[in-house]
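Note that one protein chain of the assembly has been removed; the remaining protein chains are unaltered in position.
Moving on, here comes chain A:
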């Protein structure tokens, strides 16, 4: 049980997000997902479970897909964090995002940023994945709407056209 009257202690962190450095005062227990969304306004990162299961909160940490609901913001200090906003061009869509649109790889869109982030990392590391590899790579990202097929198609199509 925590003490009845608490004094909130915040610590200063420097976060490198999408290439920009932010100095923030955060409580050590604040999740990276919350800080991205509510302190930095990067609401493209979604929270579907905070249980580390759904993958909606996926961001890249030093290029690797990570669940931002399983990390404290303070743990991200010294690492490069990339969110969906960082993978999105100033205008229009990236080739991978375009493939998602062309193949109807999204319905409600809630899983979509996490899917795009995960797929972008896959295609960077494996430019020509098989269908099985795509399914494997996406298996930590839940989509409740699409049944995955068109997402898989979009990623394969993006790979085929050398886009990511």
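Just so we're on the same page, a contact is a pair of C-beta atoms (placed from the backbone, for glycine too) under 8 Å apart; a residue touches a chain by one contact, two chains touch by 3 or more; residues count from 1.
The rule is short, and it goes like this: contacts and distances are computed from a predicted model.
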item: Chain not displayed: protein name in its UniProt record ("Carbon-monoxide dehydrogenase large subunit", "2Fe-2S iron-sulfur cluster binding domain-containing protein", "Molybdopterin-dependent oxidoreductase" or "Heterotetrameric sarcosine oxidase gamma subunit"); value: "Carbon-monoxide dehydrogenase large subunit"
item: Sole residue of A:13, A:40 or A:56 that reaches the chain not shown, by the stated touch rule; value: A:56
item: Chain not shown: contacting residue from A:16, A:75 or A:88; value: A:88
item: Chain A, residues in touch with the chain not shown (by the definition above); value: 1-2, 4-8, 27, 29-30, 37-38, 42-51, 53-54, 56, 83-85, 88, 92-93, 97, 100-102, 104, 106-113, 116, 131, 134-136, 138-152
